[in-house]
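The complex appears here minus one protein chain, its other protein chains still in place.
So that you can tell them apart, the chains are marked A and B in the order they are listed, and the count of residues begins at 1 in each.
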Amino acid sequence: MNLLKEMASRDRVFDFMAPARSPVDVRHGPILYLEDVSVSFDGFRAINDLNLTIDDGELRCIIGPNGAGKTTMMDIITGKTRPDHGSVWFGSRHDLLTMSEPQIASLGIGRKFQKPTVFEALTVFENLELAMAADKRIWPTLTARLSGEARDRIDEVLVTIGLTAHRDRPAGILSHGQKQWLEIGMLLMQRPRLLLVDEPVAGMTEQEMERTAELLTGLAGKQSVVVVEHDMGFVRSIARTVTVLHQGSVLAEGSMDQVSSDPKVVEVYLGTESDNTEDARC
Amino acid sequence: MRTIRSLVQGLLCLIVVSLAAPAALAAPDDDGRALLEALDVDSYAAKGEAVTAIADSGHPQSRAWLEALLDGKLQRQDDGGRFVVVLANRGRHWPVRDALTDEDLGEMSRRDLDRIGINNALRGQLQNTLALLDLHAPAVSARREAARDLLGEVSPSMVEPLNGLVENEADDEVRRLLTQAIAIQRLEQGDVGAVEALSGSLNTSVRSALSAAARSDDAALAKAATEALAGIEQKQKLNDGIQTLYFGLSLGSVLVLAAIGLAITFGVMGVINMAHGELIMLGAYTTWGMQQLLPGQPGLALVLSIPAGFLVAALAGIVIERSVIQFLKGRPLETLLATFGVSLILQQLVRTLISPLNRTVVSPEWMSGSLMINEGLSLTLNRLFVLGFALLVFAGLMLVMRRTRLGLEVRAVTQNRAMARSMGIRATRVDILTFALGSGVAGLAGVALSQLTNVGPNLGQNYIIDSFMVVVFGGVGNLWGTLVAGLSLGVINQVLEPWAGAVLAKILVLVFIILFIQKRPRGLFPQKGRAAEG
Partner (left out) sequence: MLASRSWLSRPFRERSTQIFLGVLLAALAVVTLLNLIVPAGHPLHVSTYTVTLLGKYLSFALLAVALDLVWGYLGILSLGHGAFFALGGYAMGMYLMRQIGDRGVYGDPVLPDFMVFLDWDSLPWYWHGFDMAWFAFLMVLLAPGLLALVFGFLAFRSRVTGVYLSIITQALTFALMLAFFRNEMGFGGNNGLTDFKELLGFDLRSDATRLGLFLASGVALALGYVLCRAIVASKLGRVSVACRDAEARTRFIGYRVERVQLFVFVVSAMLAGVAGALYVPQVGIINPGEFSPIFSIEVVLWVALGGRGTLYGAVIGALVVNYAKTVFTGVMPEAWLFALGGLFVVVTVLLPKGVAGLLASLRRRRDDGAVETPAQGASS
């Protein structure tokens, strides 16, 4: 462990030499790893020595009871919350703890919030346009013109998320499920390497859920996808590997069948499985 | 004829005296006459004894007699007539008073009067006697006053009687002052030992005596005096520090009073009430109105203004809440604009209905004056009252928030409105009550402010930005934060003032807060954790 840390810190010295958008180095396997991460709010330990590794192209589901630290973990990966200690690496080259949210986003980590947040005053098309991978500094943004290529790419994603018909309508009038897809679409526009998806099917109808499952499994392979979800049926339908979080650290990991027969997991989940109403926040 | 007239006068005098003090002086003042008779002798030695006798007699007029004697104004009518005090000795006819009865006798020809003469020795004796006379006064305060006056005024001949007095004096303060008075005299004689008795005193006479000694040729004396002066300087600095702290806390308490109501409405309802300053103004005008209703009883009016000011402002608050704010739920910036409009209307209302000019609010007697801590430090009472009042209001609010059902509901609504509502808390009712409470506290602030500043239509405007600064600095929704922020901003302001000036100090404080908000966007005492983040 110590050796790894040393190597990590030696690598960090050369950070400034790396180009701004250096490719994510996944030659050593995992695309994301969290090591000994802890964070506490007002004495409450939300994350407690968490260790987690996500492989390139993997679709991983993360489950856990309320307060297990799922959302906080996402906050840490995306730079919204800084851990008290521990390290978070994207590939073997990028130390996420030294980066700001937009930097992390432009590295290729996309995040979908628990509560769908789209830009309600803008049209569906404009939402996707803003999300598109591009030079996002001020002047290029001010003078940007939409190329035919970009237009095609947006239309392509519109087809993927099934919102072509709503192209020029304000995102604010979409249904709940449509907003969720639009948000996933926005993530796709970023061409992310890693997608963090927080409760994608909360409040969806059966049909919408099926479509979402299709969407997510279709993404895996090209991208790594991490899904945090409460709905066990949905998890079972998409999951290859499942990680169970409890009190801020990993309780169990494996296939859905392995995990659900683990006595520790059963104990934690007894009577709480149906709890689907974790307070909504972004 | 003359005998008849004097008889009549004597009778009149008797009536006056017996009316004034029937028990003590039922008979003509024979003792006093005897004392004065003893002065009217040729021998100066005998006169000296007579002076001592008068001083020791404790006669109420004795001081006046001795002063008149010293000035050559104690005289007697020719041929053993009455003793009189001459009021002005210019021209031929002098206005005089009867020395015994203090009766106004009109003017008398200077030829009819004989002066009771004194020589230099007697003059010296008189000066000392007069100085010592007050030290015998029964009231402690009078003795202290007299002892303080003696500092720097002691002549060598007085040292002995003063030493005697120090031994017999019961009051510590008088003893200390007398010792210092004697020590100054000794110091002037070059006595190094006197320095010790003087060190630590803040009196200006002591300090000038010490600085004179510090310049003396006697090296030992100069050194001792310089050291004592340094010690005094130190003490003076401490005093100044305490004074600044006191003014700072006083200003801070005003800020706390003004801001705490705002903290409640801002923290609980997310309402930016720009009319808060005008609610303060209403409280101040209530005090003024109360004093108009109860002329001549400013104290009673002030006490009654406390509940009245609260009620007036709270009612105004309810009207504002019902008529404007309830329609702007969840749009804090819009409440800011709307309540700003309300504040303009309230200001203009006061200008139109009462007057655009400032009104004066009288301070009751028990609030004026100051509390003397030591010679270099006195605390004005009105500020002390406001400071205490602010702490009381704060404690009261804490109690309401912590111990009452309303407080519980308010805290619940603050933390999670939707959840509180689903638990059966009537959020609308809580909103009204909270706003009324916050507004009422503004009214209380106004009552207190009326004792410190002018009451005018612009009163509120002067406090609104400061109040917001306090709330933002302290952290929204945190009463302790408001208290700490208010008091510390007040103190910071007062500390900066001496070297930066009042306006620049204020600017510096504003800049400080603007920078502070960059470092800690949620104030001194932020609400932490997930719920606090948007």
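What we mean here is this: contacts are C-beta pairs under 8 Å (C-beta built on N, C-alpha and C of every residue); 3 or more make two chains touch, one makes a residue touch a chain.
In this text the structure is predicted, and so the values were computed from the model without any measurement.
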Query raised in the report: Thinking of the whole complex, not just what is shown, which of A:Asn51, A:Asn66, A:Thr117 or A:Thr205 touches the missing chain?
Result: A:Thr117
Report task. Would you mind spotting which of B:Arg90, B:Arg111, B:Arg405 or B:Lys519 touches the chain that isn't drawn? Result -> B:Lys519
Query raised in the report: Which residue among A:Leu97, A:Ala144, A:Ala220 or A:Val250 touches the omitted chain?
Result: A:Ala144
Report summary line: Touch assignment to the omitted chain, from B:Thr352, B:Ser370 or B:Thr428, lands on B:Thr352
Report summary line: Where chain A meets the left-out chain, the residues are 78, 80, 100-102, 105-106, 110-111, 113, 117-122, 126, 129-131, 133, 136-138, 141-145, 169-170, 172-173, 186, 189-190, 282
Report task. Quickly run down the residues of chain B that touch the omitted chain. Result -> 270, 272, 324, 327-328, 330-338, 340-345, 347-349, 351-352, 465, 468-469, 472, 503-504, 506-507, 510-511, 513-515, 517-519, 521, 534
